[in-house]
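Here the complex is missing a single protein chain, while all its other protein chains stay put.
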Amino acid sequence: MIRVGILGATGYTALETIKILLRHPEVTITAVTSRQDAGQPIAATHRSLVGRLDLDFEESDVPTVAAKTDVILSCLPHGASAEFACAYLAAGKRVIDFSADYRLNDLDTFRAWYGDHHPDGERVGKVVYGLPELFRDSIRQADLVANPGCFPTTAILALAPFVKAGLVDPQSVIVDSKTGVSGGGRTPKLNFHYPECNESISAYGVGTHRHMPEIDHILKRYTGTEVSAIFTPHLAPMDRGILSTIYATPVEPMTQDAALDVLLRAYADEPFVQVVDHLPATKDVAHTNYCHLTARIVKGRLVLVSCIDNLIKGASGAAVQNLNCMFGLPETLALRN
Amino acid sequence: MIRVGILGATGYTALETIKILLRHPEVTITAVTSRQDAGQPIAATHRSLVGRLDLDFEESDVPTVAAKTDVILSCLPHGASAEFACAYLAAGKRVIDFSADYRLNDLDTFRAWYGDHHPDGERVGKVVYGLPELFRDSIRQADLVANPGCFPTTAILALAPFVKAGLVDPQSVIVDSKTGVSGGGRTPKLNFHYPECNESISAYGVGTHRHMPEIDHILKRYTGTEVSAIFTPHLAPMDRGILSTIYATPVEPMTQDAALDVLLRAYADEPFVQVVDHLPATKDVAHTNYCHLTARIVKGRLVLVSCIDNLIKGASGAAVQNLNCMFGLPETLALRN
Amino acid sequence: MIRVGILGATGYTALETIKILLRHPEVTITAVTSRQDAGQPIAATHRSLVGRLDLDFEESDVPTVAAKTDVILSCLPHGASAEFACAYLAAGKRVIDFSADYRLNDLDTFRAWYGDHHPDGERVGKVVYGLPELFRDSIRQADLVANPGCFPTTAILALAPFVKAGLVDPQSVIVDSKTGVSGGGRTPKLNFHYPECNESISAYGVGTHRHMPEIDHILKRYTGTEVSAIFTPHLAPMDRGILSTIYATPVEPMTQDAALDVLLRAYADEPFVQVVDHLPATKDVAHTNYCHLTARIVKGRLVLVSCIDNLIKGASGAAVQNLNCMFGLPETLALRN
Partner (left out) sequence: MIRVGILGATGYTALETIKILLRHPEVTITAVTSRQDAGQPIAATHRSLVGRLDLDFEESDVPTVAAKTDVILSCLPHGASAEFACAYLAAGKRVIDFSADYRLNDLDTFRAWYGDHHPDGERVGKVVYGLPELFRDSIRQADLVANPGCFPTTAILALAPFVKAGLVDPQSVIVDSKTGVSGGGRTPKLNFHYPECNESISAYGVGTHRHMPEIDHILKRYTGTEVSAIFTPHLAPMDRGILSTIYATPVEPMTQDAALDVLLRAYADEPFVQVVDHLPATKDVAHTNYCHLTARIVKGRLVLVSCIDNLIKGASGAAVQNLNCMFGLPETLALRN
């Protein structure tokens, strides 16, 4: 059994990771850490775990946790995550990092968007991006994997085949995304207060959201092409799910069938990317690790629709998919539910 | 024009009160107070007021506010509310108090449920309860009105005619209420955090909710009968609305028609209480000052269903209805929307 | 008192219109029609009207209804609406038509998007579009007004000043809209079945929605410029509200302040269009006739955010605003709530 430790386990992505791992036949959860709730049973915080996981939160003491784990899944915020990631790497553990600390292509961009401090800046740009559909071979060898951001997952899966083949103008890309509220985390704030965000939709972080450079960087890394996407996230009144509607200008006239064919060929063998003819809804993929994708041509413009469960394929499911890759297990283990 | 000042105007009940008063032909809002946001435009806090109310929050300085108002609506929390209420009363202003400070029949019960401190304990038990359907004449004369609690409004309107006529065992009453989340206020807390309470229903405050003694006291005050109700509130995933399902044992066999008739006769002339044959839904009364009521007999037991908008008939609409009473205006002014 | 008749009064837009008119001091509702519910009290269908409107549905018999009304508001579907509109016009009544029958600039486009049949094709292209912010003077004189579509209202109000001033490339426009479910009407269908659309967001009608030509036509009519917008509506899990995020390429570099200034100058004197600095949410305008608008510049591209209540400013409130214009009343009457 692979022994897993989860850092920062009070949040929603940690909870979802735990639920997936509880049905994983090759994994056992041996440590869950939380600074604020150390010493408390995890089921006191996550009541859905009553009777299902009998562990207490502990501090993230590296020697203690390292001694009882084979792999660390870090759900800590950026900055803190890299700090612990490099400590556990030094202790010989493999690490999957949910934060943005190791996702971007260079430290300068990280600093411009996340602030000057990075406790492990040297590794930035050298860590594999944990999207097996694009970087599977590297993930298999990796000791450290940067788990993708939720919005970039939808955008990159949709755009990568078109950018790679040079079919669209890489400066014309617009990503208009809609997310459920769980993406905002478990800490109460006014904009996630039920009577504020229920029955309402709003744009946020227009031009300033940190996932904007991530989309550009990973598409560049995978395709070699400079991409400059406009990214607009919206908060929708639902727990989970992301739907991204993506606009790009074809460099030459493209039919709808041709557009769908680009996707179909790219993902024919991928277990978790399903190219569909109909317009997908986030509910079709809720509580699963699937991404549903389709394409349309409107007045000559390419319109892509891409949706995932932000907590699963956008975070926890992706992490378990990466874990399966890293440990030579069938990639779909515990994820075909 | 009646000049109105609203204390504690950052919350949802204040906002609803303002929206109602903005369409009131005899009223002008001249002061809105907030300790935390003093000096800020109210529309910066309540964005739905952009272009509709051009006032800044101010401190609740009694001489200043009193000088420009005829009546004070206090949306302050209990304790603080009585403190300001008696100051404005002393300054010659009429006051409608949204808090529980003056609702109960005696100070001892107040202390048992709300804590020892009451800044104006002498008035407790002598203030009219602002339910015009039961206490209209007293409200008309009053300088101080205790605006009812939201849950008690549903329970008291449904039960009062039956208890008054001695038709049900007053010890058999069970009030099972379901409320929207706005009843919990505007301050972010984990249990009102969207991903926690969305798609979920739960009971809370079972046996400990402060509206339980209020139901007993006001029914006693109106009917002379000691009532001991069991009250169980539930949090439902919606913005607004309360539906109470109320169970009581008839002292003699009662038909459904007879039960409906008790309600119909009691409220025949009431503009805001509508007795209906069908089972009402909170949506039928959302954003209105109406209460919809019906009765059923199941296996000999009386089952009453009563619903209101918790922010309107359960708070702000009731306050404006009281204001209309107090100032000799048509009771439905600004409330027939 | 202006006597109003409402055709097709079983739907949501009719209900909202009634609620607004119930607080209108110069209007009385004298007829409500419904083929399917003729003879039934309207409150049996719309339970929120219990005790508020004591009228029975009747058939839309033109002489009968014309005899007791001064103005007709038609909430009938396209085709049927024009049929009755021209009959009531012939009977000397003024008409506000909620359908798309008279909105477009020419009959050919109507036929291409709505089908060959139009019972009053000659008037198409000659009827004023009921957006007072753009066409107020014509509305004042009109006997027949084409009430705008909900999505076009958000898009046209945001784009008109920029297109009029030649500031953006009219071929670059993308309108990505998100609407609540009430926009789909009151007839039960699988895609509006609660467990299907709750907790889910999806795109629909991509490239095929009938509001796409309406956006192009009205912008052309107002500005003289040919516009070709891509329009993508999305269904969001909420009752009401539309938020449109609109992308356009400036013909010359534009700052964010300049963009906001374009909107501020265009709508400085408009009571119902509020230009805001913050990113607005549909909740800010829910249950009101307001449109909140803002502008951003992202990577040189103009991003506009525009939101309304689809049932009010997107339908019923707009109709009452038009009615106020047509009858020389203050335009905000009954709408400042």
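Going in written order, the chains are labelled A, B and C, and every chain counts its residues from 1.
Everything below uses one rule, namely that a contact is a pair of C-beta atoms (placed from the backbone, for glycine too) under 8 Å apart; a residue touches a chain by one contact, two chains touch by 3 or more.
Here the structure is a predicted model, which means the values were calculated and not measured.
Chemist: Considering the complete complex, which visible chains touch the unshown chain?
Modeler: Across the whole assembly, the hidden chain touches A, B, C.
Chemist: Which listed residue (A:Val95, A:Ala248 or A:Ala281) would be found touching the missing chain in the intact complex?
Modeler: A:Ala281
Chemist: If the hidden chain were put back, which of B:Thr28, B:Ser202 or B:Thr255 would touch it?
Modeler: B:Ser202
Chemist: Who touches the missing chain here, C:Arg186, C:Arg221 or C:Arg336?
Modeler: C:Arg186
Chemist: Please identify which residue in C:Asp120, C:Glu133, C:Asp176 or C:Glu199 touches the non-displayed chain.
Modeler: C:Glu199
Chemist: By the contact definition given up top, give the residues of chain C that touch the hidden chain.
Modeler: 12, 180-182, 184, 186-190, 192-199, 237-239
Chemist: On chain B, what residues meet the omitted chain?
Modeler: Listed in rising order, the touching residues are 174, 176, 178, 180, 196-204, 206-207, 228, 230, 232, 234, 236-241, 243, 245, 247, 279-283, 286, 296-299, 301, 303, 305, 307.
Chemist: Suppose we count only contacts with the excluded chain; which residues of chain A make the list?
Modeler: Counting only chain A, the missing chain is touched by 19, 22-23, 47-48, 50-52, 199, 271, 274, 276, 278, 280-281, 283-288, 290, 292, 336-337.
Operating definition for what follows: only the chains that are shown with their structure count from here on.
Chemist: Write down the pair of chains with the top C-beta contact pair count.
Modeler: Answer by contact count: the chains A-C.
Chemist: Please state whether the interface between chain A and chain C is built from the same residues or different ones, using more than half shared residue numbers as the mark of same.
Modeler: Mostly the same residues.
Chemist: What angle, rounded to the nearest 5°, describes the rotation that places the Cα atoms of chain B on chain C?
Modeler: 180
Chemist: I'd like the Å distance between the centres of chain A and chain B, where a centre is the mean of that chain's Cα atoms.
Modeler: Going by mean C-alpha positions, chain A sits 46 Å from chain B.
Chemist: Please report how many Å separate the Cα centroid of chain B from that of chain C, as a whole number.
Modeler: 36
Chemist: Any idea how many Å lie between the Cα centroids of chain A and chain C?
Modeler: Each chain's C-alpha centroid was found; their separation is 39 Å.
Chemist: Tell me, which residues of chain C touch at least two other chains?
Modeler: Only 199, 280-281, 283, 286 qualify.
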